[in-house]
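Can you read through this structure? Questions will come right after.
Removed from the display is one protein chain of the complex; every other protein chain stays in position.
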């Protein structure tokens, strides 16, 4: 840090098991990746190349190399996995991961129908090759999954070999964990947390209000995903209680109560 | 493309007559233009320097040169044309196009009153000098143009020499083709399409939901405009059915039915 402030919430350090920030790159140029890493490498644990953007992005190998040199693992968005599966090209997908030297992969069913046995089978197969993130939740607004089902899916997918499970939100933050207004489905999140350790879940939370909500609920070291590259620095300040949105929240716990505007 | 996926919708290739992506540059620096082109040059057909931003942007000639070297034509936003016309400086405007070596120009009346004869006269005069894009629709929310009138204007402006007509939306996507909520005026679009070939229209669709709506209606090769530079890659995946929003839509037509989440 550039200077000393007392009473800052403790943050996990790299390589982090939790307190992860997952950033979504939806088509950055090489130089934009360099810019992003020059400010945010210390705060970002893993980068997703959003959905199937890797299909159309030039200089893919060179870009992956820039991330690799910064020590930040990259994976392809789950929609790409689904695009291969729906075309019965799963073996091609496995080879693709090797061709690009990827060490992480996502298994999801946000856009296609897949029964849980098949999904867990994909997870366990891929888990022999890479570290697997598995995503729960549909991109289809009309498809509401009840809380008990989220829990059942998450448990099964972790048992099948997923390193973490991801709570779906889309880039815009409007489905899965969130209502169409972007508001968090609070009861859903709380019920999930009665059964699944918070360290095992990465919450997709692209909007600031969503990030704030999760930091207030679960603290500085909650795992958050689908963060825009230029929001990695702002998110770090939210985690540390150094942005207006969480400033007051952290004061009490840190023994600085009585000062916050809420008092 | 970086790898092979079967069943990808066919895309037109450069120089495209339709399937155009028009990007709005509202003040990029030289290096930002280079970054943008390094990822998106293959997917972008034409760039608009938004409204009159060219008036205040430094290094204009150098920037135009960067676009020229990438083979991407540039034009000044219609509001600049209107700014010259309202000041009775149309001849200055014609000279300006030559000074900057522009090969395209936009004629619009989004902010000023202009009768159709005058507008067509500007179009035909400019068409002797450059390729003309002509824009229909007001930036004034209170001014609703009925569908028959949109059709009448588009026909007349194409006959006067416009290469394409543009359906107005503003940068934010809230007037002209769209309601103030950003929702598409669906009946308007459908009625226009009964009379004007879809290849002749560039739909301004800055918001993702609008892009998705037009791709679903008119396919991968619809002409779309006012795309933000960092949305050119995401838009290309929407066109190809490789983003969640259009993933299911394209499955049926490509013989992959029965897999989509909507089934």
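In order of appearance the chains are A and B, and numbering begins at 1 in each one.
To be clear about the criterion, a residue touches a chain if its C-beta (ideal position, glycine included) is under 8 Å from a C-beta of that chain, and two chains touch if they have at least 3 such contacts.
Keep in mind the model is a prediction, meaning the values are calculated, not measured.
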Residue touching the undisplayed chain, where the options are B:66, B:83 or B:102: B:83
Contact partner of the left-out chain, one of A:129, A:195 or A:230: A:230
Residue in contact with the excluded chain [from A:39, A:129 or A:195]: A:39
Chain not shown, touching residues in subunit A: 1-7, 31, 34-36, 38-40, 42-43, 208, 230, 232-234, 236-237, 240, 242-245, 247-248, 251, 256, 259-263
Subunit B, residues in touch with the chain not shown (by the definition above): 26-32, 50-60, 79-80, 82-84, 86-87, 89, 92, 96, 99, 109-113, 138-140, 143, 170, 172
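Everything below uses one rule, namely that only the chains that are shown with their structure count from here on.
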Between subunit B and subunit A, distance of the C-alpha-averaged centres to the nearest whole Å: 34
